[in-house]
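Complex shown without one protein chain; remaining protein chains in place.
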Amino acid sequence: MDGAGREARATISPAAAACVARHVPGRSLERDFYVDESLFAADVARIHHRHWLFVGYSFEVANPGDYLTYSVAGAEIVVVRGQDGAIRAFHNVCRHRGSKVCLSEHGHGSVLACPYHKWTYRLDGSLMFDTKKEFGVDRSELGLRPVKLVDAGGLLFFSLAENPPDFGDAAATIARKMKPHAIHRAKIAHEIDYVVKANWKVVFQNNRECYHCTPNHKEYNTAAYDVMRDNAVVDPTLQPAMDAVIEQANARFAELGLDTGDASSNMTGRNWRCHRTPVMEGFLTQSMDGKLVSSLMGDIKEPDSGTLRTTVFPNFWQHTNCDFAAAARLTPIGPGETHVRGYWLVDARAVEGKDYTLERLLPIWDITNKQDWKICADQQAGVSSPGYVPGPYSTLRERNVAHFDDWYIGELRG
Amino acid sequence: MDGAGREARATISPAAAACVARHVPGRSLERDFYVDESLFAADVARIHHRHWLFVGYSFEVANPGDYLTYSVAGAEIVVVRGQDGAIRAFHNVCRHRGSKVCLSEHGHGSVLACPYHKWTYRLDGSLMFDTKKEFGVDRSELGLRPVKLVDAGGLLFFSLAENPPDFGDAAATIARKMKPHAIHRAKIAHEIDYVVKANWKVVFQNNRECYHCTPNHKEYNTAAYDVMRDNAVVDPTLQPAMDAVIEQANARFAELGLDTGDASSNMTGRNWRCHRTPVMEGFLTQSMDGKLVSSLMGDIKEPDSGTLRTTVFPNFWQHTNCDFAAAARLTPIGPGETHVRGYWLVDARAVEGKDYTLERLLPIWDITNKQDWKICADQQAGVSSPGYVPGPYSTLRERNVAHFDDWYIGELRG
Partner (left out) sequence: MDGAGREARATISPAAAACVARHVPGRSLERDFYVDESLFAADVARIHHRHWLFVGYSFEVANPGDYLTYSVAGAEIVVVRGQDGAIRAFHNVCRHRGSKVCLSEHGHGSVLACPYHKWTYRLDGSLMFDTKKEFGVDRSELGLRPVKLVDAGGLLFFSLAENPPDFGDAAATIARKMKPHAIHRAKIAHEIDYVVKANWKVVFQNNRECYHCTPNHKEYNTAAYDVMRDNAVVDPTLQPAMDAVIEQANARFAELGLDTGDASSNMTGRNWRCHRTPVMEGFLTQSMDGKLVSSLMGDIKEPDSGTLRTTVFPNFWQHTNCDFAAAARLTPIGPGETHVRGYWLVDARAVEGKDYTLERLLPIWDITNKQDWKICADQQAGVSSPGYVPGPYSTLRERNVAHFDDWYIGELRG
């Protein structure tokens, strides 16, 4: 799938390669994957500075000149909408002495001007003055360096690789399934920045199973079928009831003109998925009480549309309901620390205080997030111990964690 | 002494081994021993993750299900009393995904349950449910990993090594000499957590001599004979007076049915000691004014029992008086930082406000500790300088520091 990309892959340290070679599939990753600086460098080189990362939403750069900056493991990028309406991404680094060009996270300008010596670039990245005489280099060689960007139905993903892994299927599927929710004309009702004291893989593994939900997520469990699904996997006598739920949900999805789905968390592609799952019977959306928390999004005409679950390794997931979406963008800070931005989206026309309040919108995911970050920090502390040895995954309830590890190990091995 | 342990020793970096090879006995250690990350890693591997470390007191886990956790250089352990009354230690790491199992420093439970997926262990470490079918591994292979633990008269020591250095003589001697003070039925009147801005060896070297006492420890010097002892070593005309003190003290110890002692700080074994020394004439205990600061401990029937000094490299010392004990547990945080927990023990039956007050109990050791931590931080700053060259130890007053270094170098060389 990413043949071209492989050539561009950074070499990794012998110590990191040895860890990768020792990995036993079906067992949790060994200690160094979570604590070692050379493995963190390998993760950055092979994963974060190569794969497609979520950066933000197209509505965040709604007008020509609107920009958005993002920094991941030292890489600075700027996403900007041009005069032609196209959204482009560039390294946010001046071609003169390397200063950051755009200093704020969100901003607007008719041009992009570096604050240091006012080297000024058009919104398409081209440098606006002649350099040949004074600098000995033609201006055409001194435009902002482009970064590959894809707009998947309003979700913006970028890759820092020259030849990135293929993302065509993922982007097309996400765009198609997101369409009724019209993310490109939503708005961010609220953002929360969390710092999780755990490796980014601990955070993503936590996201890939609901085996931990029963002891930890009282609130989430009232709204989602994940626990029932897992129970049915372990105890086949419960499967018919789960099947009935799916059948009923799919009938509802068909009625609304939406794609069918299931309750699984399996990945669609190797490192992404996008499919609809039911919410709990009697619930119109993922909320504390099952009632709507905002007006309907986009072209959704009736409530009770299930949840469109979208996951893209290594930094993104989103639960998109009829009335709101909750998303998470993961940014590794170091081996034992990850920044997570939580997003709460509502329809652009929704008015705070009238159509929604943060008191009703935030809890179910903010509570669940915080429960997970606590779990993750405790796991990070344990796996950091020399007394930790990789343990076996459940062949029933942790297949998706094993899948994540397999993908990850494959990327480091490749 | 630790033949079996040697096989299990971790390899150390070539840079660390070169420093060890360059060491000149009788001179202070060179700079890298105090600041270099690879030498810190060597210390952890060869010393802290191998030797016997003090973790706490048996009375801290008085009842079945009581537990105590401790973390040293990333290693997480839990010490727990079983239903059978035995105290055991385990890696505090779940055998499933590696989360910490017990989250608080002190706690109680009829079982030990991991918060992540509720893998639950009996107090003897065995896993309580079948894993073969879902996880492909027999439950008998998935118990909490045991850690070696010794109860030396109420003082609990553990070793993370498979084949630890021998500790039999040390444990037996400590248990026998501590017996009259009945540490196993004492209580902690107060704890203070200090962070010392110095390498753990700087802290221990400081503890191994009283050459620094005259200029630095006005309060301690009023209660202890260390300075007189050192003066007698330097000036033999003072020795008879020192001998007379010892003779008188030993008569007193015999009267109380206690072992004889001397004023020295020499080690009994290679890396431990436990012997009684006198306190200053007219002093009943180590206190600011020489008066008792609590009711008598354990089976001690009369005041003025001297001080039982116990030292175990690399992380523990305790001064045990007739009425209270003051101890220190050292935990390395990094090359330039050490956590020290100071403990003040009194008899379990002593009542605060009636039998003792913290205002009278704490000062002599809290003041002395803080004076030492300041000295240590200033030494750390100096030895970190490229302008530092190892200097000569006093052949009279710093033999015990040289002994500590010899032991340490031997462990890194071994």
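Labels A and B are assigned to the chains in the order they are written; within every chain, residues are numbered from 1.
The criterion applied here is as follows: a residue touches a chain if its C-beta (ideal position, glycine included) is under 8 Å from a C-beta of that chain, and two chains touch if they have at least 3 such contacts.
A quick note: this is a predicted structure, and the numbers were derived from the prediction, not measured.
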Touch criterion as defined above, residue of B:Pro14, B:Gly85, B:Gly168 or B:Pro215 at the omitted chain: B:Pro215
Task: Decide which residue listed in A:Ile12, A:Val35 or A:Val147 touches the omitted chain of the complex.
output: A:Val147
- request: Taking the full complex into account, find the residue in B:Gly85, B:Pro236 or B:Gly391 that is in contact with the omitted chain.
  value: B:Gly391
Statement: Touch rule applied to subunit B and the missing chain gives residues 26, 28, 35, 205, 211-212, 214-216, 234, 375, 378-379, 381-397
Query: What residues on subunit A make contact with the chain left out of this view?
result: 49, 71, 74-77, 91-101, 103, 115-118, 131, 134-137, 142, 145, 147, 160
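The rule is short, and it goes like this: only the chains that are shown with their structure count from here on.
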- prompt: Where the centres are mean C-alpha positions, what is the separation of subunit A from subunit B, in Å?
  reply: 48
